[in-house]
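All protein chains of the complex are present and in place, except for one that has been dropped.
In order of appearance the chains are A and B, and numbering begins at 1 in each one.
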Amino acid sequence: MAELRLGSVALVEPAALRVEDLRTHFLTSDGIARAVDGVSYHVGRGETLGVVGESGCGKSVTALSIMRLIPDPPGRIVAGRVLLHGRDLLALDEAAMRRVRGNEIGMIFQEPMSSLNPVLTVGRQIEEVVALHGRLSAREAAERAVEMLRLVHIPEPARRAGEYPHQLSGGMRQRVMIAMALSCNPGVLIADEPTTALDVTIQAQVLTLMQDLQERTGTAIVLITHDLGVIAECADRVAVMYAGKKVEDAPVQALFDNPLHPYTRGLMASMPRLDTPLGSVRGTLPEIPGTVPRLSRLPEGCRFAPRCPLAVPQCREEPPLLEYAPGHAAACWRAGE
Amino acid sequence: MSVTAALPDAVRFRPLVVRRRGFAARHPRIMVAAVLLLVLTSLAVFAPLITQYDPQALAVTQRLRPPSWQHLFGTDAYGRDTFSRTIHGGRISILIGVSVAVISAVIGTMIGLVGGVVRWLDPMVMRISDGLMSIPAILLAIALMSLTRASVGTVIVAITIPEVPRVIRLVRALVLTVREQTYVQAAVSSGTRMPRLLLRHILPNTLTPLIVQSTYICASAVLLEAYLGFLGAGPPPEVPSWGNMIAENRTFVQLAIWNVMFPGGFLAMLVLAVNMLGDGVRDLLDPRLAGRLR
Partner (left out) sequence: MLAGGGVAPVFDAAPLPGPLLEVKDLRKFYGVGRGLWPRRAAATVRAVDGVSFTLCRGETLGLVGESGCGKSTAGKALMRLIEPTSGSVRLDGVEVTTLGSAALHVARRTMQAVFQDPYSSLNPKMTAGTLVGEPLVNYGIGSAAERRARVEDLFDRVGLRADDMAKYPHEFSGGQRQRLGIARALAPGPALVVGDEPVSALDVSVQAQVINLLVRLQAEFGLAYLFIAHDLAVVRHISDRVAVMYLGRIVEIAPTATLFARPAHPYTRALLDAIPVPDPRRRRRRDVLPGEVPSPLNPPSGCHFHPRCPIARERCRVDDPALRPLEAGHAVACHYAEEVLP
C-alpha cells in the first residue's frame, strides 16, 4: 500500500544550488544579531532539501540571503558563497542578480495574500514575471500565464487569470505563487513555509502539486518549514537549523530513524503525533526547557548547550559539524548518545 | 559576468559596525526643538525681569527707532519697546497655544471615547464634528469672536472649538481600533466592566497619537491667534500679541521693518519648534507611525 518516493538523484548530479559558509548579520539596538552564522547546504537537480527549525533559527534569512533580498540596513551578508550551477550569486552586481531572480531561482512565501499585488490580476502578475525575463510578446506572455495556471491545477484558468488575489482562496493564491515562481522554468525553487498558513487539506493538495511539478520539471526545491510532518512527506534530505547554525544534516529516513543531535531529538519527541498509542493516563510530552537564545546575545560555544540535556563542560567549545554516517552529519560533541 | 566577481572578499563584504550614539545624536530633531522651546519659554516667562521697558509704556519721543543697544528690537509707532512687546507677546502665544491644546485634548478625548464606545451615539458625534470641521477654522473663530467681547479668554475658547473635532476624530478612530484588540476581549471575559475598560485598557493605548496630535494643535492655535490678531478679531489691541503687533505695524513696514520682522520671526520659530517637537516625539514613541499621522 505504501509507495516510497524515489529521491536522492542528487548523489549523482552536481548540486544545482550550493550555499557555503553563509553569514548574514543584522544591526539591532541590542548589538549585532548573527542570524545566519556559517551555514552550508546544497540541493541537487530534482531533489528536495528540507530546512527545518523554529523561529529565530535563520532558515528564512538564509533563503532571503540566497536571493539577495536582505535589506541593508539593517542586515548584511558578511561572508560566504552561494553557487547556483557553479556561479557565485554574491559576486554579481544588482543588474545581473535581477536577471537571476525569478528566472533561475524562484521563491514562494508563507503569506500568499501579502506576497501578491492586490491591485493586479493574477494573470497579469504572472505575465510580468515572464515578460521581464523572456522575449515573449504580450500575447505569448498571456498564453504562458494561462498555461501556468493550468499547470498548477487551477480550474478554469483562462477565467481565473482575470481575477484579483482577493477573489481567490488561500490555497489558490498559493498555487498562483507557485505558478509565478515556476513560470520561467527556474532550476531552483525556494519555498519558505509555503503551506503553514493553509488548512491541512489544502496543504495536502499544495504539497502534492509541488511534488508532481518537481517530477515533471526536475526543479531542485529548498523547502523551509517548522513542520516535521511536511519534511517527512516531501524531503529527500534535511538540514536542521538552530540559532543561526546548521546542527544536523541527513537523508530524511536517517534523520527520523536515528536523529543524532539532541535538538533534533528533542524536537521530534516534543511533537504530539497521531500514530503514538493513547494511554489511559494522559502522558507528559517531553519538553525542551528554556527558549531560543537572542541572536544578539548568543552563548559561547554550542548554542544549544543551555537547553541541552546532554550538556557537558566541553560544550563551551563550539562543536564542529562531523559526519557520523554516510551523508549524516551533526554538530555535537555527544552526537548519537 | 561583472567586474565585481574578481574582487577579493575583503572588498566585497563590508563588515557590520556597531556605532553607539547618544540620545542627542539619535534624535536631533527633539534636541533642536527642545532647546528652541526652552529659550522662547524662558524669554516669555521671565519677560518682566529681562526687560526694563513696560510693553504698554508710550514714549512718543522715541518713535520708530531702529534696533540699538537701548532698544534691542527698536521701537514702534508709539515709542513702545519692540523687544519688550515681543517677549511679552510670547507669553500670550504660549499661553494660548498650551491652553487650547490641553482643553481641546480633554474635551475631544471625552467626546471621542463616548463616540467610539457607545455605538448609537456615534453617528451623532461624527456628524457634529464633521460639521464643525467643514467650516474653516479661522472663519469659525472670527464668527465666535464677533459674538463676545475680545479678551484672551474668549480667544482661547474661539480657537479651541474648531480644534476639538480633530481630536474627536483621532480618538474615536483609535478607540475603534483598540476595542477590537484581543486584550480588550480578554479584559471583558475577565469580568472588566466599562469604566475600568475605558480607563485602564482603551485610554492608555490611545495616548501616544493623542500627545503628538496635541503638539500640532498647539502650533496651529498659536498661528490662529496670530491670524485673529492680525485681522483685529483677536485679543484687545493693548495686549501685545504678535498678531496685533504685526497688524499695527503693517503700515510702517517700509519705514520700520523690525516691528514686523521680530514678532513674525518669533512666531515662526515657536511654530517651527512645536511642530518639530511633535514630529520628534511621534518618531520616538512609535516609529511605525512616522509618515502616517496628520
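Basically, contacts are C-beta pairs under 8 Å (C-beta built on N, C-alpha and C of every residue); 3 or more make two chains touch, one makes a residue touch a chain.
None of the values given here were measured: they were computed from a predicted structure.
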Among A:A95, A:V119 or A:L274, residue touching the chain not depicted: A:L274
Option from A:E54, A:E111, A:E140 or A:E163 whose C-beta touches the chain left out: A:E54
Residue touching the undisplayed chain, where the options are A:P14, A:G229 or A:P320: A:G229
Touching residues on chain B - with respect to the absent chain: 181-183, 185-193, 196, 200-201, 204-205
Absent-chain interface as seen on chain A, which is shown: 1-5, 54-55, 169-172, 199-205, 207-208, 226-234, 252-253, 256, 266-268, 270-275, 278, 282, 284-289, 291-292
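Basically, only the chains that are shown with their structure count from here on.
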For chain A paired with chain B, centre-to-centre distance based on mean C-alpha positions, whole Å: 51
Chain B - residues contacting chain A, complex: 1-2, 4-5, 7, 9, 12-16, 18
Residue numbers on chain A that touch chain B, as the complex places them: 25-27, 31-32, 76-79, 88, 90-93, 95-96
